[in-house]
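Scroll down for the structure; my scribbles are underneath it.
Removed from the display is one protein chain of the complex; every other protein chain stays in position.
Moving on to chain A:
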Amino acid sequence: MKRRQIMTGAATALALVLSGGAWAESHSDKTKVGFVYVGPVGDGGWTYEHNQGRLAVEKEFGDAVETVFVENVPEGADAERVMTQMALEGADLIFTTSFGYMDPTINVAKKFPKVKFEHATGYKTAPNVSTYSARFYEGRAVQGTIAGHMTESNVVGYIGSFPIPEVIRGINAAYIHAKKVNPDVTFKIVWAYTWFDPAKEADAAKVLIEQGADVILQHTDSTAPLAAAAAAGNVIGFGQASDMAEFADGPRVSSIIDNWAPYYIQRTKAVIDGTWESAMTWDGIGPGMVGIGEITDKVPAEVKAEALALKDSIASGDYHPFTGPLKKQDGSDWLAEGETADDGTLAGMNFYVEGIEGDIPQ
């Protein structure tokens, strides 16, 4: 590991801190990109895919770029310290990859105006803070279509992580499209209150299977629900965040894949070129941020064709997964015939669509 030259001594930096000025950080000719992860890189899901994006950046730029990462960083004060540490050690661009890093990212960005920050799935920006997220709900629509066709018990189990708009959007998108192909379908939803906890996720899957679910959808990051589905037999599931192809011979019939690599490469390039600007990015299947993993032979050919056709029409922009007529759970009107949901409503979605049973936890 090469020792970096420091421009400013610690004493000067301390003086700057005390005077409330901008913080000094060390510099090198390489562009340094930092990644803050909420889970372990080996989670096989969310953090794994962000780390794949990091590796893609390394591969793309070779020696011109150095990447660093810290995994398992709790949201809050610890995240703030890790980001500060990266900025101090000379990072030029820092990706903070969990919603809970939002306020810490903004705080640290204030102290380091020259460092660029990219926060995943949040809504606060600053001149040196961008946000980015993927329209996972587009993938959920495809998933819902397959689930609606494949279920024989007409019960689809859904493992929610936290009742936040992101997750509720996914449930709604999956439900609407399952219902479209199978009017008898019902959703059973279990909230795990975690993004990554294999034991809790497995328990949630088992509960759903006991209640008659033969399709398990998950918005948590581990492969534990698929393992539980495999153990139960005759239950199918989907890879979440990552392809989870190791279960392709078993319960996994398809997957929603987060593909951060193109975005990470593009933003790193912008920093190298000096063209980086604060932006709010929300990309879906079209630009390739959301991928649909290979649909296995367990799915009948005509269902597969239908799912792929839906995917293509979403990718081309011909079809929006939230197209009216749609009503809210309480029976009130939401979208009129042919009307599509605007991004503002989707971003803050806090209601179920008509037909879903149960309440969103408060």
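We adopt the following convention: contacts are C-beta pairs under 8 Å (C-beta built on N, C-alpha and C of every residue); 3 or more make two chains touch, one makes a residue touch a chain; residues count from 1.
FYI, contacts and distances are computed from a predicted model.
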From "1,2-phenylacetyl-CoA epoxidase subunit PaaD", "Dihydroxyacetone kinase-like protein", "Sugar ABC transporter permease" or "Multicomponent Na+:H+ antiporter subunit C", the hidden chain's UniProt protein name: "Sugar ABC transporter permease"
Selected residue (touches chain absent from view) among A:61, A:99, A:117 or A:132: A:99
Among A:33, A:57, A:82 or A:189, residue touching the chain not depicted: A:82
Candidates A:70, A:126, A:265 or A:308 - the one touching the absent chain: A:70
Positions on chain A where the hidden chain makes contact: 1, 6, 10-11, 13-14, 17-18, 20, 26, 34, 40-41, 68-78, 80-82, 84-86, 88-89, 99-100, 103, 107, 123, 162-165, 193, 347-350, 361-362
